[in-house]
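Everything below concerns the one structure shown next.
So, chain A:
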Amino acid sequence: MLLILVTVPATAAGVILVIPSSRPGAIKGTALLFATVGLAFSVMTFVAYDHAEAGFQFQRQWQWIESLGVTVHFGVDGISAIMVLLTGIVMFTGVVMSWSIEKRLKEYFFLFMILLTGVYGTFVSLDLFFLFFFYELAVLPMYLLIAVWGSTRKEYGALKLVLYLVGGSVLVWIALIAVYAEASLGTFNLLALQEVEFAKDFQNIFFPLFLIGFGVLAGLWPFHTWSPDGHAAAPTAVSMLHAGVLMKLGAYGIIRVGMTLFPEGVAHWQVLFISLATVNVVYGSLAAMAQRDLKYIVAYSSVAHMGLVLMGLATLERTGMSGAVLQMFSHGIMTALFFAVVGIIYDRTHTRDIDLLQGLSKRMGLAAVLFIFAGLTSLGMPGLSGFVAEVLVFVGAFRTFPVAGVFGVIAAMLTAVYILRLIAKVFYGPLDDRWQGIQDAARHEVFAGALLVIMLVLVGVYPTPFLDVINSGVDTLAAGLGVGE
Partner candidate 1 sequence: MIELEYVLFLSAVLFSLGLFGVLARRNAVMILLAIELMLNAVNINLVAFTVYLSPDLLVGIIFAIFIITVAAAELALALAIVLRLYRTRSSVNVDEVNLMRW
Partner candidate 2 sequence: MGMEWAWLLPAVCTGAFVVVAALGRWLPGRGSLLAIGAIGTAFVLFWFVMADVVGNGPGSFSRAWFDSGDLTVRLGMRVDKLAIVMLGLVSAVSLAVQVYSLRYMRGDPRFGWYFALHSLFAASMLALVLADNLLVFYITWELVGLGSYLLIGFWWERRSASEAAKKAFITTRIGDVALLIGILVLFKATGTFELSQIFAMAQAGEISQTTINLSTVLIFIGAAGKSAQFPFHVWLPDAMEGPTPVSALIHAATMVAAGVYLVARMAPLFVLAPGVLDLVAFIGLTTVFIGAALAMVQTDIKRILAYSTISQLGFMMLALGSLGFTAAIFHLLAHGFFKALLFLGAGSIIHAMHERQDIREMGGLRSRLPATWVAFVIAGLALAGIFPLSGFFSKDDVLFSVLDNRGVVWFAAGLIGSVLTALYVARLLYLVFLGEPRSQAAREAREAPLGMTLPVMALMAPAAGLGLLALAWGDYDGFGSFLVFLPFGSRPFEFHGAVFWPSLALAFSAFLMGLSMYRQTGGVAPALVRRRIPWLLTALDNKLYLDHVYQWTVDHVVLVGSRLVALFDRAVVNDAGVDATGRATRWSGLVLRYHETGLVSTYMLTIAVTAMVIVLIVITTG
């Protein structure tokens, strides 16, 4: 099943490549079809995952380079299961939101699908070599997607983003090779390496490489500046995918590789880890408050929310880590919704300056409702997914580092300030004459948005099925860290 999951977008990319570019309908249809299939398989993976049994399930393994011990090894645990679900949802809505793209449609969807192959592959790979391979595969199409289809200083944004992420990858690669050599098992298999007890000094030296290397993609301060520029430059669906799923790859890497392999290394660097995360949260919120560009606001808010994810992970405590993973999911959906609505607005008004926009609810009522849902999630309104995740993170933080928890709660208030300011400026107030003629969100856009909203509400009201799966993954992780019962 997992192999299908990875090959669905890859096949889609192949099929799109052979469709002549003179038939945009066929290309879009193919993309949508494969996205639907991908979504179906993601949901199936998530539903079929047996959280009572826990551990890695649906494992399959094929030899690849025997002499180096590289195998193609797929498998999901609770944490990756929910990430797979997230990817499926964001992929599907991303394709729907790309409907209005006209320029070089074929290449666009081709790269889009390659990107998704990388994302799926990273989430389900249990072989470090392939995990890294897919991780890189997810990063590289980004450059073209932003540089060709983007806006607002797109070359700058794209170059910066890719350089940053590749820089992070270098650190990760160094650490991976070091792990391979140090373990001297002649295998890249994560499950085997996990059993190895690395020397404490070795862990202490190499954990920061994983933390920073993957942290770059997760928007860890001070390596976050690619995020605002990159997101602002990227086209709508790419922003959705990037903030929604790709930033999670970073956090996922820290969990799957850093924290699993180096339990003592995490403990050693815990204070630094949680301090950086706290800075992330507060700094991101404050910076978001001063922005005028819608996408910059959302991007800095992503930095702040990813800070909450990192804070939850850094508590090294089960509740906090479960909260972090749920926050990854919740933020993925929420930020995809944010970028989708921002894209709709930009499409209609050709500006993202909040000082120019006002009273848009009058003409774009549906878009406003979608945006308000995302906004309320981000400021932690109960009944929506963000609240559950944040409470878990805060509980974890209060048990271990209360000061970080206090800052987290305060940052949630700051989020309310900038989100409400934005809503008041952009959607409320009298309608500006300039925007008299604009159209509301189209039917397919509302459909995609509604799907995301349903997920937000579902997780917010009835989180149990999601948390059960997450907990099963986090319990294993916590046991590895020596903090479980």
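Note that a residue touches a chain if its C-beta (ideal position, glycine included) is under 8 Å from a C-beta of that chain, and two chains touch if they have at least 3 such contacts; residues count from 1.
The candidates came about this way: all candidates are chains of the complex that A comes from, given by their letters.
Since the structure is predicted, the reported quantities are computational estimates derived from the model, not experimental observations.
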Check: If you had to name the candidate from 1 or 2 that touches chain A in this complex, which would it be?
Finding: 2
Item checked: Partner candidate 2, residues of chain A touching it in the complex -> 160, 163-164, 222, 225, 229, 283, 286-291, 317-319, 322-323, 359, 361-362, 376, 380-383, 387-388, 391-392, 394-396, 398-399, 402, 405-406, 409-410, 412-413, 416-417, 420-421, 423-424, 427-431, 462-464, 467, 470-471, 474-475, 478, 485
